[in-house]
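Single-structure report; data block below.
In this view, the complex is presented without one of its protein chains, the others remaining in place.
What follows is subunit A.
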Amino acid sequence: MELPRYDINKYDPKRMMLIPFLIFLVAAAIVGFTFVNTGMPVTPGIDFAGGTAVTIHTTDTKEQIQAFYTGYPLTSIDEGVGSAGYYIKFGPMSNEEMMKFNEETIAKYPDASIDQIGASFGATLQSQALIALLFAFIGMAVVVFIAFRKLVPAATVVFAGIADITITAGVMNVLGIELSLATTAALLMLIGYSVDSNILLTSKVLKRQGKLTDKMAGAFHTGFIMTTTTLAAIVAMLVVALIGQVPTLYNIAAVLVIGLICDMIFTWAFNAGVLRLYMEKEEGKKQPANNKPKIKGTKS
């Protein structure tokens, strides 16, 4: 396979770091803004905010569905790509309204799938999901620090993970992908994925002998194939799920695709840039350090 002509050693490390960092800042602003407005880093879906979602497969048009549900707090209708599937969302309803809603929906669309989450249950899920995310980050940071035991490289890997999730969350906001239980799981999965290639790069650069440029190029070569292969699997899942209109599946896939792309940018531009600066500094330090034992040696 032809690799893209990205020479990891060619560009100025500071410039390599700058662009991803700017993207991160923009994403952080979007996420911060959403957080202030909704209390969640990404606009929450019914799992967290409460509400009702209906998945149906029908030959009815969007307008017909809209007409059928007049009187209910309809918020959106998503269409499948080729399978006449619809994913319809509603705001919160009272218990009585809900009973009537269930009855009418089942009567009209016997094969509908209906999900509803009460606002207080949603709030419980919300706080638990945030705790899960927090613990996942702490755990990841601990593992990374134990693995590398050097502040700058370890901190960079952790930051790359945080940035990856933040940018993915930002893109989710822009694309209108809501935070659900499923997408939360995907974000957690990304914590694992994003450190994957970062760990590869950092391990190869820190723990191997040889010229820095060779190690960088080698790591990039492996890492790029690695991530694109994963990406191929996930994109395949995304396409099939989109055509088949299986919301849980395509939401998870979409988040993973966004995250993997962010991960490539962050690993091979930001982390690579930091490591180059770091290694050049370390090399600089090593020179005099290596001389010392020699002097002592001549004394004895």
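The rule is simple: a residue touches a chain if its C-beta (ideal position, glycine included) is under 8 Å from a C-beta of that chain, and two chains touch if they have at least 3 such contacts; residues count from 1.
Keep in mind that, in the parts below, contacts and distances are computed from a predicted model.
One subunit of the complex is not drawn; among "Protein-export membrane protein SecD", "Aminotransferase", "Lrp/AsnC family transcriptional regulator" or "Methanogenesis marker 5 protein", its UniProt record names it "Protein-export membrane protein SecD". Within the whole complex, the absent chain has one touching residue among A:9, A:38 or A:203, and that is A:203. Among A:15, A:62 or A:221, only A:221 touches the chain that is left out of the view.
Set against the missing chain, the residues A:26, A:77, A:112 or A:155 yield one that touches it, A:112. For subunit A, the residues touching the chain absent from view are 1, 55, 57, 95, 99, 102-103, 106, 110-118, 120-122, 124-125, 128-129, 131-132, 135-137, 139-140, 142-144, 147, 181-182, 184-186, 188-189, 191-193, 195-196, 199-200, 203-204, 207-208, 218, 221-222, 225-237, 239-241, 244, 246, 248-249, 252-253, 256.
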